[in-house]
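So the structure is just underneath, and the comments pick up after that.
One chain of protein is taken out of this complex; the other chains stay put.
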Amino acid sequence: MPEVHLIRRERFNAAHKLWRPEWSKEKNYEVFGKCANENWHGHNYQLFITVKGEPDPLTGMVMDLKLLKQIILDRVIEELDHKNIDMDVPWMEGKMSSAENIAIAIWERLDAAIKSHGAVLHQVRLYETENNIIDYFGT
Amino acid sequence: MPEVHLIRRERFNAAHKLWRPEWSKEKNYEVFGKCANENWHGHNYQLFITVKGEPDPLTGMVMDLKLLKQIILDRVIEELDHKNIDMDVPWMEGKMSSAENIAIAIWERLDAAIKSHGAVLHQVRLYETENNIIDYFGT
Amino acid sequence: MPEVHLIRRERFNAAHKLWRPEWSKEKNYEVFGKCANENWHGHNYQLFITVKGEPDPLTGMVMDLKLLKQIILDRVIEELDHKNIDMDVPWMEGKMSSAENIAIAIWERLDAAIKSHGAVLHQVRLYETENNIIDYFGT
Amino acid sequence: MPEVHLIRRERFNAAHKLWRPEWSKEKNYEVFGKCANENWHGHNYQLFITVKGEPDPLTGMVMDLKLLKQIILDRVIEELDHKNIDMDVPWMEGKMSSAENIAIAIWERLDAAIKSHGAVLHQVRLYETENNIIDYFGT
Amino acid sequence: MPEVHLIRRERFNAAHKLWRPEWSKEKNYEVFGKCANENWHGHNYQLFITVKGEPDPLTGMVMDLKLLKQIILDRVIEELDHKNIDMDVPWMEGKMSSAENIAIAIWERLDAAIKSHGAVLHQVRLYETENNIIDYFGT
Partner (left out) sequence: MPEVHLIRRERFNAAHKLWRPEWSKEKNYEVFGKCANENWHGHNYQLFITVKGEPDPLTGMVMDLKLLKQIILDRVIEELDHKNIDMDVPWMEGKMSSAENIAIAIWERLDAAIKSHGAVLHQVRLYETENNIIDYFGT
């Protein structure tokens, strides 16, 4: 059977800032620009999760889409939506909340759960804005 | 000369929450749902500003688009982009940062400035998400 | 208080055809083109529901958005999503399932329910495709 | 019968510039900015044409959509698509090719043709870019 | 000469359902959810076909885009648009009309035809909805 990729879009709206506490305010603004605003800003993040596998001969599906959606909701969206990524999310503690780091952390939240259902996580695509996008393919 | 509407899109990314301090946490969550998260969340807001007027016979334009853009940037985007609407924006102080109230406040920030350049503000359209949109046409 | 419009987007995926049983196949194709395919075709419909009213001074909201969403889901989306509009929807019986007629029927499904919660239905916008859109403002 | 609006999207890709020959280059750039580039630039224009009327009781349609599309193609798109608006379009001769003026001219190209088929032209919406949009409702 | 990918978007609107006749209604709904509605539902499918090759030194093009479009229209869109995928499409007979299987079948419809014109089919991307997408790269 041929390998097929299945992509599911989900969304979350969250606050964050880019700020290193050991740096001065000047240094933070120089490096992070307006993303360093101390009182946070926020985004409507869009997430595209790609899993791959061979379609089941009976269902024609790489993975039960209802199940994939539920895994993403339970392990990612529920944790990030209408949250402050820097204050409310245990698995982002101690990490800069750059889109790069959020995408890597989302991969780690999803990889094993998807594997346990017989598919393979292939790609995490994260839109921070319509102009700034991250792709992560694992290590 | 016929009246024409000119619409300009701009964007800002901001944090906010919906929260009344005199209410209990339970009451706030009951009324505002997940928008009541105390540590804020955020959005990529999209703004569509409509002005109307007769096109200038020499330029064919309702209003100098470069000028309209600059007014929106100076009076609205600069104030809201990468900000916390509840903490960083003097003209939102004391107001719930619902999309309705933000749209009304943006109208008030733009109305006179556009009038002083010979056009008339007609509509403020504010996308909070792809699913939630506000239209305001003034009083 | 000023009047504000609040717009909520929802989506449904449905099958339909345009076909008058008293007409010949030739007449049906002549009038309805490929929409007359007897075995149906389908669309990802997008619905934009606009309600208007004065924002509540305490919440800043025209209407509880969670409630508006629930009314649209209960009275429209639940009835149309993953359905055959010509076979599965009692309130479309005996009507051509043109986008015009669907929009009018959605208005009638929503008008009183929204009024009973203190807002006024203003507009039903229905995208049948990215190129074909209907607006209905009531009678 | 209730009045309904039917909107059809079409697109055209064209070159143009904003330039008044009796003005100096400096004056043209001061007024029109980079749109004054003498060798032209171009856009993917998007056009949304709204017609209104009562749906036909037999077809459920405000107007035969195939016919509306054909009128727009014949009278507007065929004339503008892959053309230089300033050099190739007789009905734009002597007019600044601002989006405002193009929208007005498109109205004049469509108004009578749509009326002759029993519907009424209500709105011409023209996207020059994702950020710059014109609405025209006739005189 | 460097290899370049050329992507063409086309669309089709079709009805389908996910249903195994040898299963009970309960089993079908358990596995396929609301997609099992017996009277069908439908989608506005979006198709992105990627071909690759070296641009022709004279034309600068990987493949004549008019020709690529015509191949997609003749071999795929004409067969699927305004059709019931489960009833009207010979090359989908006996297959579950999951987006995965439709994408694989579209690959098989296009692969040789594109090869015969000197380019190589690289990817079939099929949007079933804005949230559900399939990528297929062949075997």
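Structural remarks
Chains: A, B, C, D and E, in written order; residue numbering restarts at 1 for each.
By definition in this document, contacts are C-beta pairs under 8 Å (C-beta built on N, C-alpha and C of every residue); 3 or more make two chains touch, one makes a residue touch a chain.
Predicted model only: the values in this text are computed from it and were never measured.
Residue-wise, the contact with the chain that is not shown comes from A:E130, picked out of A:E38, A:E54, A:E78 or A:E130. The chain omitted from view is touched by exactly one of A:L80, A:I104 or A:L121, namely A:I104.
In the full complex, chain D contacts the hidden chain through residues 11, 13-16, 34-35, 37, 39-44, 81-84, 87-88, 129-130.
The set of chain E residues touching the chain not shown comprises 2-10, 48, 50, 55, 58-62, 64-66.
Interface with the hidden chain, as seen from chain A, comprises residues 18, 20, 31-33, 95-101, 103-104, 130-139.
In this section, only the chains that are shown with their structure count from here on.
The minimal number of chain-to-chain contact steps leading from chain A to chain D is 2. With centres set at the average Cα position, the gap from chain B to chain D is 28 Å.
Looking at chain D, one finds that none of its residues touch two or more other chains. If you draw each protein chain as a dot and join the dots that touch, the picture is not a line, a loop, a star, or fully joined; it has some other shape.
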